[in-house]
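What follows is part of the complex, with its chains left where they were.
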């Protein structure tokens, strides 16, 4: 169910986008406008966070390992560079890659004094916390709620939010209610569909059927007071003849 | 000092922009993306809130009494209409006009069920609270923190945030620290300037001298690691000859 | 090859986005800022045009038949409605659906005086030109280059660009050179791949192998002076162990 388009698009992109920025602001009370915000990972979650950070006036920098995604970010007007380059200039770092140690020792070593680091992706493994602790000559817990300060040799301070756990769950309220509705609806309907089709389903992982997705999206549009077009018979015929090459 | 450009631009526009959206999200946990957000007033504060709401994915509607400001908002791609039209379709209303009863009885009467109203402008007078209370058949205080629910005849509910007081002070932390720094700096420097020039100043209201403003802006830029150009001698000469018509 | 991600993302989205707006401006010299621009279809091309129209200051309205795409547009802060509703308020209409008669008789009948209609999607079939000609009491060809004026009963004028053919080819120069490079590169490399693998390929339609796509994207990034991260061995191992459920 995590692969459903409604989940990807709405839960991850819009929900995570808003709640991550919300979590950062609650934890730090920092002004996002004018800051260099480094977003590690440009999947749906990363795209959502990048869009919202930009919408709050940040200069967004994207780091990626996938060339197609990196190019997409660049063509959307975002800065794209390696984490090693970004580490030196970022004010706020948010990881959303699903991988480990995206912020590693070599990055922590070159960060500016006052840099804020947090994770909104995957457990607490995206930031190399062990290295952070080793590099630190002083560790102050909860200088604000959800904010720990690490003083490195030389005096630079790095602020870690929510102990590296998901910042939108730690410092904010997680996904907004109106987004969760959609995820739950998709899950409920997908389960119903699976039960109804249990005799014909062999035991493997199924994608959420697009009919279910479509239905959830229609319900959501209706709840927003939005009506959309339907294909006329002629249009359906045209599309289908074209698809079939006649 | 409230008229200083640094105050207008930075405190009002960027500070109020972020903190107002922050206040709304903390109070309601609503997803801003896809919502119709009605921003009453398009001064610096209103412009800031409109920009941030849009940056969070809202469809922003602006109401204004000043034609030049209204036209500017329209040319920036925002919807502009009367509050009477906006009242019927808005999901979230934020007033920042400095005037009274911008959301009046006639507007409350036509709002959708679930509409959220709040103020980020001026005391608690921008929303006609007396009319709201008179229209309500039921009043529930604190259905969430900072949220009161008013049920109107027919069953529609309207949610009032922070009792109509400044939502960024009520439900959030007011202006982010990094913006306040600038306002305080401007005030401090302006006071210093006034003291130094007290023998030559007659008792009236002075604008913050632009040299002070410029200096504060330069300090802020420096703190952001940003260097800017200076005029060369030739450029200064050219500008000045041109200004003098020679 | 038309389904390659690099083609979709870059040729369609960025190329069509810019060249369509370019075509409209060259043909009409209209100011886009403040106009209601109706974009029919929210596939890659439609998304690209919507983003660029918005970037020029338009109030963008999206029409769609697919509920998930419609919801995505709404959550991105765009207006979404039926063409019947949009027809009454649009200043400029651009079709990019790949289907026929997206602007049909019933829509032409309710358009405002001065409405501009054009197509950037698929042949000249997206606008119902026969109905337009039947509705017109007067037809003026080339009132400007690439602009025909149709006067309807009652005196309203509708302006058709490029005779309903692709406006970015008719009135502008088609895709910018720097985008076409990428499409051509993808095609060339895909052909090379097909030739190299001809002994193992059975005759059917193949998707462009993602290795080719990735390579094209990397070349493009390099040409833009952009370097990106690579996975470390530990990161690869982590991802792969996680993917395999161990």
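All chains are identified by letter, namely A, B and C, in their written order; residue positions are counted from 1 within each chain.
What we mean here is this: contacts are C-beta pairs under 8 Å (C-beta built on N, C-alpha and C of every residue); 3 or more make two chains touch, one makes a residue touch a chain.
All of these numbers come straight from a predicted model, not from anything done at the bench.
Here 3 copies of the chain are placed, and the complete complex recorded in this file has 4 of them.
The definition used in the following text is that only the chains that are shown with their structure count from here on.
With centres computed from Cα atoms alone, the innermost chain of the structure is A. Taking each chain's centre as the average of its CA atoms, subunit B and subunit C sit 36 Å apart. If you average the Cα atoms of subunit A and of subunit B, the two centres end up 28 Å apart.
The multi-chain contact residues of subunit B, meaning those touching 2 or more other chains, are 33-34, 54, 57. By the touch criterion stated above, subunit B contacts subunit A in their complex at residues 14-15, 17-18, 22, 25-26, 29-34, 51-52, 54-57, 89, 173, 176-179, 224-225. Within the complex formed with subunit B, the residues of subunit C that make contact are 33-34, 54, 57-60, 74-79.
For subunit A in complex with subunit C, the residues that touch the partner chain are 5-6, 9-10, 13-14, 63-68, 70-72, 74-75, 80-83, 85, 98-102, 104, 125, 213-215, 217-218, 220-221, 224, 226-232, 234-235, 238-239, 242.
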